[in-house]
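Here the complex is missing a single protein chain, while all its other protein chains stay put.
Labels A and B are assigned to the chains in the order they are written; within every chain, residues are numbered from 1.
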Amino acid sequence: MTTAPEGFEPVTTATGISASAWLLIALPLAGAIILLLGGRRLDKVGHWLGCATVVVAFVIGVMTFMQVHGLADDARVMDSTLYSWIPVGSLQVDFGLRIDPLSLTFVLLITGVGSLIHIYSIGYMSHDPDRRKFFAYLNLFVAAMLLLVLGNSFVTLYFGWEGVGLASYLLIGWYTDRPSAATAAKKAFIMNRVGDVGLSLAIFLMFKEMGTTSFTGVFDRIGDLAQTSPGSVTTIALLLLLGACGKSGQFPLQAWLPDAMEGPTPVSALIHAATMVTAGVYLIARSSPIFDLTADGRLVVAIIGALTLLIGCVAGCAKDDIKKVLAYSTVSQIGYMFLAVGLGAGVYALGIMHLLAHGFFKAGLFLGAGSIMHAMNDDVDMRRFGGLARRMPITFVTMACGYLAIIGFPFFSGWFTKDPIIEAAFAAGGTKGALLGGAALLGAGLTAFYMTRLMIMTFFGDARWKELKSTDGRDYHPHEASSVMTIPMIVLAVGSVGAGWFLSSHERLAEWLTPSVGTFVEPDPAIGKTVITIATLVLMVLGVLVAYLAVGRRPVPVRAPEHVNPVIRFARADVGGNALNETLIARPGTWLGRTLVFTDVKGVDGAVNGIAATLGGLSGRWRRWQNGFVRSYALSMLAGTLVLTLALVLVRFA
Amino acid sequence: MTPTHYLVLSALLFGIGAVGVLVRRNAIVVFMCVELMLNAVNLSLVTFSRMHGNLDGVIMAFFVMVVAAAEVVVGLAIIMSIFRSRRSSSVDDANLLKF
Partner (left out) sequence: MSTLSAAAVAAAGGGAGGEQIAFWILAPIALAGAIGMVMSKGAVHSALWLVLTMLSLGCFYIIQEAEFLGFVQIIVYTGAIMMLFLFVLMLTGRDAGDSVIEVLRGQRVWALVIGIGLVGLVVTGLLRALGATSSVGLGEVLAARGAIGSIAAVLFTDYLFPFELTSALLITAAVGAMVLAHVERAPGEKRSQRQRVAERMRSDRMSPLPGPGVFATSSSNATPALLPDGSIAPGSVSRLVEIEESERVARRYAAGEALAELEGVDHPSRGPGNQADDATQTPDYDTYEVTDVPTTKGAAR
């Protein structure tokens, strides 16, 4: 038992089912290993095994949740140390798990949504001969993500961090016959890496300043560090933010997320909507003691959140690829979460709440998009869809639930989770509050616009696909998906509808998370909550209306118009994200590489080869002294004698 | 005469012999120059013997003479057999040990 910092509960050792929390990680990991090593023999049962591990993990998670829920409020934070992992001199890192409300929330999200998506994948990947390997990678991902959220030190978290990065790379590049998929996987991994550097630097700094990297150790001593050197606390916070930006696809590292749609749709749903991209939010929420102590750090987080929010919205408005629109939507919604956790002490819970709701409705939207792709010969261009509502009713209804949730329609999930964030933004006060709040409001309107545009282009209007053929020459025959795919979608739709109300009523989630992130402080904006609510509603309606006017009334052209105004062109070009990366990083990097190659070839190789050539040349010249004539050799001997005699005479007589 | 005179003469003869070895090409003449060098050394040995007043130098010179005789015998036999197979007694003919 250690004394907890102010506002936090003491940490106890895990007992009961919580002591078996390691099973949560071990089961999917074992599943991954068995499926990978088993080979073709397991092709028939691979997918069932893959699902089984995650479902069992979900069951264990629920049981652990029940146990912790039954404990008293101040006994809910538990540590379970497994073994001594890195004992090196003064660096003592134990491999242990932290079972507390925050990690359990994430465990439930990961395993719950994960199981649904595993079941969905049975149907979606049924035509793929490597389905077993797909499930192995999915299991690997789940294991790594669980390790990330369950670890009790920053190093263990980093282990899981790297693991999800690896799994993301493997899964984005799943279609090995597409070079674009390989490039996208590389891009994702490299941009993640940039963020990972930030995280590792933060860990190094923690170790240097405080001599420990475990959560308890760091959170105990961070208070003292803030007294002696507030600058290093801010540095640690900003480095952690860099890591979170990399993993969650926030500005400036957001360019990889839309490209990651090259992977199969279940991957997009699980990794790039519900779980991996939320790891950044988890990191910041977990490091709440650190962020509580640095106002500058929080401000930067909030600004990044607001900026990314707008970038995501603007870019999503101009895309025709259904998955890319949803990807930018994810970027934008995570911006909301970052904004929430950046707004400071007391409102972390809002970010987590939106995260949970987002997990439901975004996963549902992605699964629906996957179902549409399945029906339309794997085509993603919305301009070739149209009028699918009647053909695919279940998909339509589930996607509609998600749509209403995301735009913040009253009494759906988004209403309960997004509005408080906007209120909290305005409650920050002053110009800061006004700007952040205004950005959040604007984002709400734009969200409504692009989501409505998506729905109209896909489900309503003329059935443009009737006159078209897909890229591989076949006709379109849209049909509803099989039940193994539709059942998870229905479950997620239910969550999209009800999760928001469930989590926010009686401040259930906020109270549940108090031992982990601190007491929840209800935001109190100066201009009043009703004003904000009305403003949000107005903007939402405005967005829907504009979308209807732009897309719903006239027939949608199958080819994207080329002469568009500069704003649309800017939005189509990913809001300058790729251009920025290209100029700032890619070109200097290539130039540096070329310079180094030049130096190596001319300089290093030149020096080495030059020495060899010099030796060769010298020896080529000097070997002519050996001319074979005895008399010249005798001359050399006499010269040597002369030198010896000279030395003798000098030494003796000089 | 002081011993120095004889020694200087001996050094001169030795030098001349050395130069002769380097300059002449007939193997027999080279051999003769080597003999000259040996003789110069003999002269210096006798001078030293006289200088010190004991017979060691003389005896050494004696042995040098005997060994020189043996050397001449064998050396000339070698030169002759080389000459038989090559029809030439030039020292420059043996120049295969080159680059």
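Definition applied: a contact is a pair of C-beta atoms (placed from the backbone, for glycine too) under 8 Å apart; a residue touches a chain by one contact, two chains touch by 3 or more.
What you are looking at is a predicted structure, and each value in this text was computed from that prediction instead of being measured.
Where subunit A meets the chain that is not shown, the touching residues are 627, 629, 631-632, 635, 638-639, 641-642, 645-646, 648-649, 652-653. Touching residues on subunit B toward the chain that is not drawn are 1-9, 11-20, 22-26, 28-29, 31-33, 35-36, 39, 42-43, 46-47, 49-56, 58-59, 61-63, 65-74, 76-81, 83-84, 88-90, 92.
In this text, only the chains that are shown with their structure count from here on.
Taking each chain's centre as the average of its CA atoms, subunit A and subunit B sit 95 Å apart. Only residues 623-624, 626-631, 634-635, 638 of subunit A touch subunit B when the two sit together in their complex. Those residues of subunit B that touch subunit A in the complex are listed here as 18, 21-23, 25, 91-92, 94-99.
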